[in-house]
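All protein chains of the complex are present and in place, except for one that has been dropped.
Residue numbering begins at 1 within each chain, and the chains themselves are lettered A and B in the order written.
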Amino acid sequence: MSKPIFEARDVSVTFNVGRGRNKSQVHALKKVSLDVNEGEIVGLVGESGSGKSTLARVAIGLQKQNSGELFYAGQALPKVRTLEDRRKMQMIFQDPYSSLDPRMSVKQAIFELLDTHNVLPKEKRLDRCKELLSLVKLPESLLDSRPYAMSGGQRQRVAIARALSLNPQFLIADEAVSALDVSVQASIINLLSDLRDSLKLSILFISHDLAIVRLLCDRVNVINLGEIVESSPTLSLFDNPQHAYTRQLISAVPKLDAIVRNAN
Amino acid sequence: MNAMNSGAMTSNVLEVEDLQIVARIAGRDYIAIDNISFSVAEGHARGLVGESGSGKSLTLRAIMGLLPANVRVTSGVIKFQGQDLLAEGGKYRKSVLGTGISMVFQEPSVALNPVMKIGKQITDSLMQHSDLNRKQARERAIDLMDQVGIREASKRVDDFPFQLSGGMKQRVMIAAALACGPELILCDEPTTALDVTIQAQIIELFKKLRSELKVSLLYVTHDIGVVAELCDAISVMYSGRIVEQADDINKVFSHPRHPYTKALLSAIPRIDGPIQRLKGLDNTGPSLTQRSQELAPPMTNVEPGWQIAPFEFADLDALWSASSHE
Partner (left out) sequence: MSTSLSLRPNILSRLRGFRVNNFRLYLGIFIIFVVVAMAVLASHLTKFDPISQDLLNTLQGGTAEHFLGTDNLGRDVWSRLLYGGRTDLFLASIAVLAPFVIGTVVGAICGYFSGWVDTLVMRIADVVVAFPFYVLVISLVFILGNGVGSIFIAISLVSWVAYARIVRAETMIVRSKEFIEAAQTGGISNQKIITRHVLPNVITQAIVYAMSDIVLNIGVIVTLSYFGLGIVPPTPDWGRMIAEGQQFLAGGYYALTILPALAVVITSLGLSFIGDGLAVALRVKR
């Protein structure tokens, strides 16, 4: 259970901003370390500009780190990822209205990955599509639908199905539910939690929403200004936050139960 | 239906009665808002809650007279201080917009003019409605900025919007909304674009304004948590209708009566209380063109000041069947 599937060690990222005289450096990540164990959902919580999305992009290989290393199942991930590396981990993006090509049907989107990686015999690929749709609880009838004909929740399910198509063991969800309505959001959270159980997935769940993280994650890392300020098991983080910033974050969340308790 | 607040001693700043809004799409009319009625009592705050497509923003825009070209109010009354805003082609509305009623938008970075100093933007409407000179207006702007918690207001009054953070911009928007001393502020998701810590500060600010200035709020949001913190009355919208509303928000939160309200409340992850699996839905109701075009049956009183819509209207079915696999 406690074998790490993904580790980031002392990852730093700096961005150059401005030109000429105004040129300066922004430290998006400062020696960030984090690990995700097999079958675990680990939260990464922070506000905008905290560096949480940068870490997601580094982890998935969309952004190169200036220093530090990444490991998958104990082995260092190379700076240039091979197709095999890509199959190990996939990402779910924030905006389901932008993460699917508007000109591609569900089938085309999934086939694109299956064809590129070519690990499944051709005749089994359509069955795999159907299997994936049922995994994310979508009807098969959506196979030929294009994104415009689907709701936000359906699109996000398609994005998840696509991410799962190559059987990755590790998923990165970058604000994957924050663009959705609450009731739809709840069903996607449930789906992720179910998938973790049924597929033994490990998930790095990146969010600004502490309440969701509390519900879904086993452990939580709090990130502020490019540094992880606190990392603890979910229950102890919320019951007994150690860092001042964590306390500030938790107290800032509007509380529904408080008012219900007041009423009673 | 306007009897709902009459029991209280306070009068209503805003009364919406049997408002119906129709949208014309592809040459056909669809009912977008179906006979809704609610009111905002003086000094009170009503949260208008719903998910996307529920019609909450459209309702707010109808009050402001900012409806898109293909959308129109077909019947109903919108009264501000007892006078109909829609009468005489909106002549009265024109006279109270900016003075009696003002608005705070979701995206302060879009709502502010990037090439105008913030002090000037705050007093823009004030200059229109009063004969303050420039110096007095500037003083007033600094006052207002103080009031909304912008530190060193006398220095920042000449800043441009790009020099401010998102939270500060929203404070500027609120200062501008306060400039003419309005009785009612219409809020369209004013904290949705902000981080939680900033959101908490803005909510505190609204609370302070409510207690100090006795200003009334109509607060449109999808975030029930924010409503719980800030509002004392609530109307829950679904699919162009109000399904449940109460003058006392606690009643709805502790004993929701309508299935949709229940569903919504059980879909919200809580920061405190027990950790339990959420109940999710797969959609937020039928799209405008697929809704039942029958008129909504009238709401019934659970008790005075607490009303629900009948459960059995057709559109809910889609919702339950979609969520049945959960």
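By our rule, contacts are C-beta pairs under 8 Å (C-beta built on N, C-alpha and C of every residue); 3 or more make two chains touch, one makes a residue touch a chain.
What you see is a predicted model, and the numbers here were worked out from it, not measured in a lab.
Engineer: With the full complex in mind, choose from A:Phe93, A:Phe205 or A:Phe238 the residue touching the hidden chain.
Structural biologist: Per the contact definition at the top, the residue touching the missing chain is A:Phe93.
Engineer: Specify the residue from the set B:Asn113, B:Ser154 or B:Ser287 that touches the hidden chain.
Structural biologist: Of all options in B:Asn113, B:Ser154 or B:Ser287, contact with the hidden chain holds for B:Ser287.
Engineer: Pick out which of A:Val26, A:Leu62 or A:Ala76 touches the chain that's been left out of the picture.
Structural biologist: Touches the omitted chain: A:Leu62.
Engineer: List the residues of chain A that touch the chain left out of this view.
Structural biologist: Counting only chain A, the missing chain is touched by 60-62, 81-83, 86-87, 90-91, 93-95, 97-103, 112-113, 116-117, 146-149, 159, 162, 166.
Here is the rule we go by: only the chains that are shown with their structure count from here on.
Engineer: Within their complex, state which residues of chain A touch chain B.
Structural biologist: 47-48, 137, 151-154, 181-190, 193, 208-212, 214-215, 238, 248-260, 262-264
Engineer: Would you mind writing out the residues of chain B in touch with chain A in their complex?
Structural biologist: So the residues of chain B touching chain A come out as 51-52, 195-197, 199-200, 203, 222-226, 228-229, 249-251, 253-254, 263-273, 275, 277-284, 323, 325-326.
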